[in-house]
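Please find one structure pasted underneath; my questions will follow.
Only a portion of the chains appears, each positioned as in the full assembly.
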Amino acid sequence: MVAERPDGIVVRGAKAHTTNAVFADEILALPTRAMGPEDRAYAVAFAVPANAPGVRFIASPRGFGATNPFDNPLSARRKTVESLTIFDDVFVPWERVFLNGEWAAAGLLAKTFVEFHRFTAISYKPPQIELLLGAAALLAEYNGIAGAGHVRDKVAQLVMYLDTVRGLTRAAAQQCRVREGIAVPDVALTNAAKYYFAWHYHEMARAVQDIAGGLVVTGPMAEDWLNPAVRADMERFLGGARGSGAEERLRAMNLVRDLTASDLGGYLEVLAIHAEGSLETQKLTVLMDADLEPYKAFAKRVAGITTGAPARARIPHG
Amino acid sequence: MVAERPDGIVVRGAKAHTTNAVFADEILALPTRAMGPEDRAYAVAFAVPANAPGVRFIASPRGFGATNPFDNPLSARRKTVESLTIFDDVFVPWERVFLNGEWAAAGLLAKTFVEFHRFTAISYKPPQIELLLGAAALLAEYNGIAGAGHVRDKVAQLVMYLDTVRGLTRAAAQQCRVREGIAVPDVALTNAAKYYFAWHYHEMARAVQDIAGGLVVTGPMAEDWLNPAVRADMERFLGGARGSGAEERLRAMNLVRDLTASDLGGYLEVLAIHAEGSLETQKLTVLMDADLEPYKAFAKRVAGITTGAPARARIPHG
Amino acid sequence: MVAERPDGIVVRGAKAHTTNAVFADEILALPTRAMGPEDRAYAVAFAVPANAPGVRFIASPRGFGATNPFDNPLSARRKTVESLTIFDDVFVPWERVFLNGEWAAAGLLAKTFVEFHRFTAISYKPPQIELLLGAAALLAEYNGIAGAGHVRDKVAQLVMYLDTVRGLTRAAAQQCRVREGIAVPDVALTNAAKYYFAWHYHEMARAVQDIAGGLVVTGPMAEDWLNPAVRADMERFLGGARGSGAEERLRAMNLVRDLTASDLGGYLEVLAIHAEGSLETQKLTVLMDADLEPYKAFAKRVAGITTGAPARARIPHG
C-alpha cells in the first residue's frame, strides 16, 4: 500500500509464480507470511479485476511450448501459464480491501491460505502419479520386461507411492477440524503428504525412465513418423513385445518423455518441490504445528527421568 | 500331518519366530502360503494347549538380556521372548482341527491372517516412533542443539515419519471393507504403511543417534553411576544444556542406546524389516492386490494409443 | 549377416541410441552381449563408411531443439544428435569384417568395449556436475540464501558428489591393469563410479532446483527480456541479493532450467541412467567381476565356521 485515498488504497508491487492468473477474472492478493509493525505497508489483502488499470502480467508458458501431440501428448494439448503479476499503483476501492495495515492478522491469513492450498496440492497430485504408474506398467509390457525382478520392484514402489499420497490425503480430509462451519484438513497429515510426494518425486520419475529405456530420448520424432518411407523403417525395428507395434511403443515412450524428460517434465519436477510451498516450508509448518512436549514426557517417563516439568497430558491420538 | 487316527491327527514339524508363544495357553498353527495338491500333508490348521505332549519351545530372549534399568531402561524391565516351536508327533483331537489336507484353502487362510497381522504391526509401531521422537527432542535440548538447522530437520523428519505411519494406519482402518460382519482393513494402505515404516526405520534410528551423540555408546555405566566418588566426576563433566544434570542426560542417552544401539535396538531393527512379513512380501502383496489395468488404460488414453483392449472402467477412488 | 559373398558379407539390422553417429565418417558395429551357437548370424563386427549404400540414420535431436541462448544457454548452442542406425543389406568387404560368426568371441568383445565405454562415461560426467554445482552456488548467492543451513547442506552434497565421481574415476585409471600394452581401467571402480553417478543424479538435480527456486520455470522468457518496456518491469522486480541484477539472476535460472528442467534436462536424466549401460547392467557387471569367495571365507573364519571349503587366499587389496 503506497497511498490511502478517501475511496480506497493504492497498491504497488509484484507477485511471482501466479499460476494461470492470466485466465482469471479477479486477482486476489494476500500476505505470504507473519508480519510485524514494520511490515504495516505490506499487510494488505484485496481483490481487483484482472483488467484494473496498473495490473500487468508477464506471462511465461514454460513447459508448454510443444505443439505436436505425437511427440508431446500432454503438453501439446493442455496448457498452464505462469506469470509475474505486477501491481503498478493499482487503485483498490474500500469494498475490495480486506486488510489494510492490520499486520497482526497477516500470519493467520497466510497460514490459513497455505493449509487449504497445500491440501489442494495433494489432491491434484494422485492423477499425475496414476499416469506415471500407468505409463510405467504399459512400457514394462511393451518392452517385454514386466516379469523382471527389478521392474516389479519399481512398479510396486510406484503403487505404494500412489497409495501413500492418496491415503494420507484422504486421512487429512477425514481427520479435519470443523472451524466455524468450515472443514479444515489436518495440517500434519497434509504437510506429511505434500513432503512425501515432493521428496520422492524425482526418484519416481527415475523409476519410470528406468523401465521405459533410452528410447525415451533417442526415438524418432513426429516428422519421421509422418513420412511413410521412414515410418516403414520404424515399424520394422521399433515394435515391442506382446504384439505391440512401433506406434503404441513410441506413443508410450513419448508420454514418458513428456511427463518426465521434457520442458513439461522439468516444469513438473520443479512444481513438485516448490509449488504450494517448498520442502523447507513443509518441515517448518510441521515443526510449528507439532507439540513435542507429550513425546518428551513419554521419553522421560520411560527413561526414568523425574526432574523437570511433570509429564503433560496424554499424547493426542487423533 | 503325519498320521490320521479315528479321534484326530498327529502333526510333526516346527515354526520359527513364534513371538511370546511361551506365555500362551493355546498354540494355533496355520499354513503360511498358498498350497498345491502336493502340499496336502502341510495343509493343516489346528489349536493345541501349550503343554500338549510333544509340544516343545526353544526359547530365545535375545534383545532382552539386560538387567539394569539405568543402563537399559526399556529392555531391563519389559521382556519379549521368541521361540522355535516344535511339534514332535503331537496329537490333535478332531474338534481342534480346522484344516486337514484342504490345500486349496491354505492360501486364503494365510492371506487373511496376514492382512490382520500386518495391520497389527502398523498399529503397535507408532508408540515406538513416539519414543524415538521424544528421546531425540529431549536430547536435542540437553545437548543444547535444538535450534541447529540439521537437528530441526531431523526432528521434522521424525514427526512426519510418525504422522505418516499413524495417518496411513488410521486410513487403512477407515477405508476397511466389511466382510461377513468383520471389518477388514484396506490391504493396499496397510502394506504401504508397513513398507514405509520398515524401509525408513534404520534411517530414523540414525537420525536419533545423530542428535544424541557419541556419548550414547561411550558414556559411563550403571556401576560407575552408583559409586559416589565416580558419580561426582560424572556430574562435574557430563551435565547438559538448559540446566540438565548428568543424570537426566545419561538416562536419556541410555534410552536412545537401549532403543537403537543395543541388543534390544538390534532386535527392533530386524523386527522392523522381518516381522509380519519382510519387505519383499509387502511388495508382493501390493502387486498382487493392485489392479494396474485402469492406470494402463489411463496412460493409453492420454498417450493417444487406440489399439489393444478398450479402456476399462474408471480408476477406483476409494 | 544375411549373406556371404566372395568379396565380403551383407548385413541387415538396426542399432538404436547411436549418439552422434550422423557426424561420423565411419560406423563401427559390434556385438552387445555374450552369444551362443544359435546367435552365429548376429556375431558380426565390422566398419563401414557412413555413406555406404544401405546405411540409413533416423536422426533424433530430442533435447536440443532450443534456439534462443538466453532461454537455453547450453542446448541452444551445443547439439547432440541421437539416431536409429539402419543397415539395410549393407555390403562389407572382407578387409572391414572383424568378426563373422565367431560367436564365442562376442562376449569378450562386448565386455571389452563396455569397460572402456563406461570409463568414458565417468570421465565426461564431472564437468556436468561442476556446472550443476556452480549454478547452485551462484543462485544460492543471487537468492540471498547461501548461509542457510539447508542450502549449505545441499551445496556440500554436490561437492561430495563431484569429489566422489572424480575420485573414483581417477582411482579406476590409477588402478588399471596393463593388458598387451593397453591400460584397462579397474572394472569394479568404473562400475561403482558409474552407478553412484547415475543413482544419485536425480537427487542432485532436485538439490539444484531446490536452491534455485520456482522462478526456474515461472520466470519470463527471452521475448519479454528483449522488449525494453517489459525488461524494465523485470529489472525492477526480479533482481537478486548482493547486488545481482535481474539479468544475472535470470540467466543463472535459465542455466538451471536448461540443465535440469527442460528437454535437455530430461535428456540428461535419461542419459544418466541408460547411457553406457543401465543401472541394472552396472550391478550385473559388478557381480560378474566380484569374487565373493574371499569375503565368505573371512566371514566363516570370524564366525567360527570350520566346515565347507577351506578359506581361500587373501582378499585382494588392489
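Order of writing sets the labels: A, B and C. Residues in every chain begin at 1.
Quick note on the criterion: a contact is a pair of C-beta atoms (placed from the backbone, for glycine too) under 8 Å apart; a residue touches a chain by one contact, two chains touch by 3 or more.
Everything numeric here is computed off the predicted structure, so don't read it as measured data.
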{"item": "Full complex, copies of the single sequence (shown: 3)", "value": "4"}
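Keep this in mind: only the chains that are shown with their structure count from here on.
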{"item": "Chain closest to the middle, measuring from C-alpha centroids that were averaged per chain", "value": "A"}
{"item": "Whole-Å separation of chain centres (CA-atom averages), chain A against chain B", "value": "33"}
{"item": "Separation of mean Cα positions, chain C and chain A [Å, integer]", "value": "29"}
{"item": "Chain B and chain C, separation of their C-alpha mean positions in angstrom", "value": "41"}
{"item": "Shared interface positions of chain B, touching two or more other chains", "value": "153"}
{"item": "Chain B - residues contacting chain C, complex", "value": "148-150, 153"}
{"item": "Residues of chain B that touch chain A when the two form their complex", "value": "69-70, 73-74, 130-131, 133-135, 137-138, 141, 152-153, 155-157, 159-160, 163-164, 166-168, 170-172, 174-175, 186, 188-189, 191-193, 195-196, 244-245, 247-248, 251-252, 254-255, 283-284, 286-287, 290, 292, 294-300, 302-305, 307-308, 315, 317"}
{"item": "Residue ranges of chain A touching chain C (in the complex, touch as defined)", "value": "14, 16-17, 19, 56, 58, 60-63, 82-84, 86, 150, 201-203, 205-206, 209-210, 213-221, 224, 230, 233-234, 236-238, 257, 260-263, 265-267, 269-271, 273-275, 278-280"}
